[in-house]
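Only one protein chain is missing; all other protein chains are in place.
For chain A:
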């Protein structure tokens, strides 16, 4: 994986000192909270309901064992013993003291990490495919391209005060595991008929209160022009994106209001101009970065069989492990969704356990997934049982990947100052209600947001739940038919909302109807797409 050189390290070190100085000026009263707010936000520090929350960047979701270990130590030293993995492949800590924040950043910098641009109206941490480098279906490893974008977007002087936040994702396979088309810019690295690598640009997607699927505005930007093209996309947005209404300030609204064709025309004109400005890093820089993402030293001829005699292990393998491009290896997803737990939470000790397993069994590498789980990307099948036993002993062996208990949920009203309703208790009740039935129901992606900002991706859930405030009480709307991935679709609201227990009952009526009506091999989503909303609605509302 990527390693800092002296330039990268100097950058994060300078940032620690800058933020230390900003906190000093704030604590001394030299700057107001209003002036401090955008500064702390540029550093991932939010003032939430009960405390400061610090969001740490995990570029394209990739971590080393030492980095993961540090994340566990920070949870114990500065938080209340937990870290929370997020839908943007980051980690956040919910109980941070302002005066500790500079020291935390210094600890992070010691393992080549930071919190730069994890919030604020700037280009956020770039996300990617959690199986990058392991998936059999990728054209190339997408992470070198994401790293190129990370450097370009870090402290970009023109784009640090955009109309609104800006999220980018980079993938390199047709199977989209990063919800690429629901980003401000989604890039798919592709190979054309001539065998050349290029970048397909999808611009103007997003969730939030106005969910939109990004259209493709250029199907093949030559790879040695990718940064220049991104700069053109951003400049048009920075100049013309709406700033009169924060709810209409995302690039998706600009693309929608101008129309895809006019937005594309403006980007192409800006691109033609910027090509004369020599802002593109040379291919030698991409090659340098690629060197860090070469395949690890896989054992040739590693045994390609598993002993499945332990039924609990076999179930977990079937649910949580994915085929690897290298014979004898497998990619493991560790579910952070135990029944009744808080989705995405892990204790400091659990984080260190996962770090040690990565060091011992996965070439020292981990990934955070946008579904709030952890991946060990390169595990020898011969080591899998021993690895599973350690997971099992540490409450990390829940065999529910992509099932109804593998819920994405935002922090909701338990933590977040923007939320209208709690998300976590709903997730807990649903995972408890369906305990023991997950296998029968099969693949079902359930996603919960505690407000319309959609941090819990409810638009993209096969079943989505949106918490709203209805005359002072929490109310939950139900959506069906959302999907991220190559066949991205947005969920539709079923009808009137429910209270806390009613929404759990409604989910059960929907899944019961599915089980009674599914045809051979159909997932919940397939049955919904075949039958449509009407019969589900009737089953739910009677």
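Convention: a contact is a pair of C-beta atoms (placed from the backbone, for glycine too) under 8 Å apart; a residue touches a chain by one contact, two chains touch by 3 or more; residues count from 1.
Everything that follows uses one rule, which is that contacts and distances are computed from a predicted model.
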item: Per UniProt record, name of the chain withheld from view ["Oxidoreductase", "Response regulator transcription factor", "Urea transport system ATP-binding protein" or "YwgA family protein"]; value: "Oxidoreductase"
item: Hidden partner chain, touching residue among A:81, A:259 or A:282; value: A:282
item: Candidates A:80, A:97, A:273 or A:530 - the one touching the absent chain; value: A:273
item: Residues of chain A in contact with the chain not shown; value: 5, 7, 10-11, 14, 17-18, 21-22, 25, 30, 35, 38-39, 121, 151-152, 154-163, 235, 238-239, 243, 273, 277-279, 281-282, 284-285, 288
